[in-house]
Structures are given as structure tokens and as C-alpha cells.
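Here is the structure we will look at, set down as C-alpha cells.
Removed from the display is one protein chain of the complex; every other protein chain stays in position.
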Amino acid sequence: MSVLSIENLSGGYGEADILHEVSLEIDTGEIVVVIGPNGAGKSTAMKAVFGLLRLSGGSVHLAGEDITNMDPAQVVNKGVCYVPQTNNVFPTLTVQENLEMGAYIRNDDFRPRLLEIYEMFPPLAEKKKQAAGELSGGQRQMVAMGKALMLEPTILMLDEPTAGLSPIYRNEIFQIIRQINASGVPILMVEQNAKQSLAVANRGYVLVDGRNRTTGKGIDLLNDPEIAKMFLGG
Amino acid sequence: MDFINFYLIPGIVLGSIYALGAIGVSLVFGILRFANFAHGELMLIGAYITYSLIQFTGLHPLVVLPIAMLFTSLVALGIDHSFYKPFRASKSTIVIVASFGIALMARSAVQIIWGVDQFSYSPGRIQMPMVFFDTLRISPKHIWIVSFTLVLMAITHVILSYTRAGKAMRAMSDSAELARLTGINTENVVKTTWVLGASLATAAGVFLGWDSHLHSMMGFYMLLPMFAAAILGGIGQPYGAMVGGLIVGLAEELSAYPWIGENPLLSPAYKAGVAFALMIIMLIWRPSGLFRGRVF
Partner (left out) sequence: MDSAQAYGYMLYFVSLMTMGGIYAIMCLGLNIQWGFTGLFNAGIAGFFAIGAYVSAILTTAESSSHLGGYELPIALGLVGAMAVTAAIAWLVGLLCIRLRSDYLAIATIGIGEIFRLILKNEIWATNGARGIAKIPLPFETLSEPWNKIGFMLLVLAVVAVFYFLIERARLAPWGRLMTGIRENEYSARAAGKNVERFRIEAFVCGSILMGLAGGLTAHYIKFIGPGATEPLTTTFLVWVMLIAGGSGNNRGAVLGAFLLWGIWSFSEVLTGRLPAELAVKAAYFRIFLIGLLLQVVLQRYAGGILPERRPTTAQQSVEASSQ
């Protein structure tokens, strides 16, 4: 059974639908990436899982449970953690406080987990007391991901994790994504950076104009000439 | 010495009162995203509830203050549930208009229950000021007010910086959407905000009433200076509001001082206008305030 599946999802923010019967699924242990041109609806599909969209049809299931249209707070409680592309840290809170907020719904002692996160993201350990808004783009992204991981989620959703980052940070983030996946967390990722993301992914989906276009193994999509055409080496 | 006794110290006292009110305004503005025109009325209600508690128990205002805070918080939560919650997803302009109406309702409720006469917490008792160094005159009342204000600010600081609820408040002030995505129960944060804001407003109202007297328009008279202080400090920056309150209070009192020559710099009748003018200047020149708060 898949960890997360989206079936024939249609919907949008206002009156017009952005997504038209989009389907995708993520199985245990996978890294699945969603790529496509700008405006293809990739981020929108992710937000749909989190109840941030007006849905006109379709459904979302988490390990068999119907979570369509559930409130974001409820979805988080089910173990889905989402890192949005922008506004993904609390800028006036310190790094430590951001991570603590990540663990907000936990009732147990999360300090061991905090140490694990600092081990995963060493640069953050030095900046515990610094306001997250003052960090560089790459470090902020680390805070955002670390925050999401505080809950030891059953699935992690990342919206363009390397957007606007320098090549060094980009590589580091992809490394970390592999690391997280290796620790057993399936990852659904939306990316503009098609080449690098397909290289780490098990499978990929291509969305165009809010619709499924192609799907396949990461390597196959990477070597597909048509996709290469679409993304001019991106 | 006149400067200190009749201008500086009243300025600090007034500034403390404004600061306590402004913290609540700033927090509500930052977390609930609207300018609460009924905040002055929370001060009013708190002050009058304290008056009744004093009548009932004969205790000192500072002693009954925590109980008054509790009652005022309940009123604030009730108002939020009935009149603001329906508009959580609406444009802020609708809630502002609603809060206008709430201010009038609260004020008239006070006028119906207690009437429009002036009241005093300690009628007939005139406190002699304590004299230091032969010339410095400070009334004990003012020492209590400023000290208690510092205590309340310290408590607020502890809440915001060291408690889970306080951090959640700051988080939600940064980004309500991210807070929701993080799983934070935003309705609970809203409730905490009202309790904190209403409690501080109660203290502000009690201190004002204690320093002068109680009358049913005091909420309205405090409203714009509190907004001025909150804007000066930066919306959503409670520490900024503390500083902003002090600046507004001092500016108001010091504007009447004869800085140049013998006459007051500004006629005392226009004291109220100082806060308004400061606020408008801030809004036009630097809406994010001195401490870079949120700009809508």
C-alpha cells in the first residue's frame, strides 16, 4: 500500500481549477519528484494534500486513510510534514525556537531528536540562538527542513527545496535529502531543478498545465530526450 | 526640579500606562491581523471591574488586580468568540468596523451599569508625596505604578521568550500560515493572546484610574495614544510597544514644558494631539516603526 496517494485531484484557489485530475503516489522508502514547467501546478498539488486548496474532485489517501480536505493541523498530526517554498521559517524566532515549534504537537521529550537534527545539519548547531531570518538562504532551508523533521514524519513533502540556493548549498541539500530518505522517511519533492532531482529520485512525475503528462523511474525520465527538451538542461 | 516632578515623572507614569496597553494592541495586531478599536474599552472594563471589586471587598486595587484580569480576560474571550471569530478569514476592514461597534457596546454597557459619574479608587484619601533630597517629590502611587509595570513587562517577557505558548504566539505573529502548517493550534494561540492582552489592558486601566480617576470615556482617550505607541514600536513587536509607550507618554507630558522661554512649548489643551501627531508622522514616514515590525 502506498504511503500517500492522490487520485484524480482537481481544484484551485479561486473559481478556476488549476489541477485537472492529477494522480500520483509514493511508496515506502521512495523519493518521488514532481517536475514540470512554471505554472504546471506542482506546488499546488502539494498544497492540496494539506487542505490549502479548494477541491472540486478527487481524493487524497494517507496509508489508506482518507485525508481529503482535512485541516492542515490535522494532516500534520497524521505524520505528514510539509516544507513550503517561501515563508518556511519563523524569521524572528531563533534557530532553536524554530525547531522547538516544529515539535509543537509532540507530548514527549523531544530533546534527543533535537540533537539528532543538529547532527544532521551541523551549521545550525553553531547558530542556535540566531534569528532564523538573519541566516543565509541555504541555512534557512536547513532550519525549515529540520523543523519539519522534528516530528519524525511518516512522509516529508518539500516544495522546491533548492530554489534560489548557490550550487554548494544545492548539493548539500540533495545530500541531506538522500540522508533523510536513507533513515526511512519517504519524500515527495517538487523541483525546478529537474536534472539533479531526478538523479536522486526513485520515480518522477511530470505535470504540465495541471495535468499528469508522464511518469517513470528517475533514471528513465532523466534520459528521456523529450524531457530534456522541455527543461533545457535544468 | 520642577521639570522632574511635574513633567518627567508624570511622563514616565503615563508612558508606563500607554506601554501596557500598547503591548496588547501590538500582539493582537500581529497575531489576529487587525487594529482592535475596542482595546481601550478592555482597559475601561478592567478598571471598572476593579472598582466594583474594591467596593465589594474593601481591598487595595493592586490586590484585586489579578481577579480583575481574570474577569476582563473572560470578557475578551467572549467578545472574540461572538464577534471576531466569524471574521477570521475575512478582510481586516470588516473586523475593524466590528471592533468599532464593540467599543461602543462596551462603553455603553459600562455607562448603563456604572453610570457616567467619575469614580475614584480611594475617595477622600490624599497621599502626600515622598520627598527626596529636599526637592524631588514622588508620590508612592507613582512608585507602585512604575514598579508594577516593570514587573508585568518582565512577566510578559518570560511568557514570550520561555514558554511554549509564548513562542507559539511569536511564531503565529511571524506567519499564521506557517504556524498552521506546523500543526500549531492557532485558535488556542488566539485565546492566549486575548488573555495576555486583556490582562495587561486591565492593569493599564487600573493604573490610569488610580493615578487620576475613572470615567466612561477613558477607554476612547487611551485608544489613539496606545495605537501611536504600538505603531511607533513596530506592529507585532511587544518590546517595541513598551518603548513606544514610554516615548508617547514622555512626549505628551514634556510637550507642555516651557522649553523655550516661559510658555509651554505646546498648549496643554493640545496634549492629546501629541500622540496623534506622532502616530501620523510614523505612519507616513516609517510605518514599520522604530523596531521594524510588520507592515500590512
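All chains are identified by letter, namely A and B, in their written order; residue positions are counted from 1 within each chain.
The rule we apply is simple: a residue touches a chain if its C-beta (ideal position, glycine included) is under 8 Å from a C-beta of that chain, and two chains touch if they have at least 3 such contacts.
Predicted model, so just to flag it, every value in this text is computed and none were measured.
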Problem set entry | Displayed chains contacted by the hidden chain, counting the whole assembly | B
Exercise. Out of B:Tyr18, B:Phe34, B:Phe71 or B:Trp210, which is the one that touches the chain we can't see?
Worked result: B:Phe34
Problem set entry | Option touching the unshown chain, where B:Leu65, B:Leu224 or B:Val243 are the choices | B:Leu224
For this session: Please give every residue of subunit B in contact with the chain that is not shown.
Result: 29, 34-35, 37, 82-83, 86-87, 91-94, 96-98, 100-102, 104-105, 107-109, 111-112, 115, 220, 224, 227-228, 231, 267, 269-270, 272-273, 276-277, 279-280, 283-284, 287, 295-296
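FYI, only the chains that are shown with their structure count from here on.
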Exercise. Per the centroid of Cα atoms for each chain, what is the distance between subunit A and subunit B, given in Å?
Worked result: 43
Problem set entry | Footprint of subunit B on subunit A - complex, ascending | 50, 72-73, 76-77, 82, 84, 87-93, 97, 100-102, 104-105, 147, 151
Seminar exercise, completed: Listed in rising order, subunit B residues that touch subunit A in their complex are 164, 167-168, 170-171, 173-175, 177-186
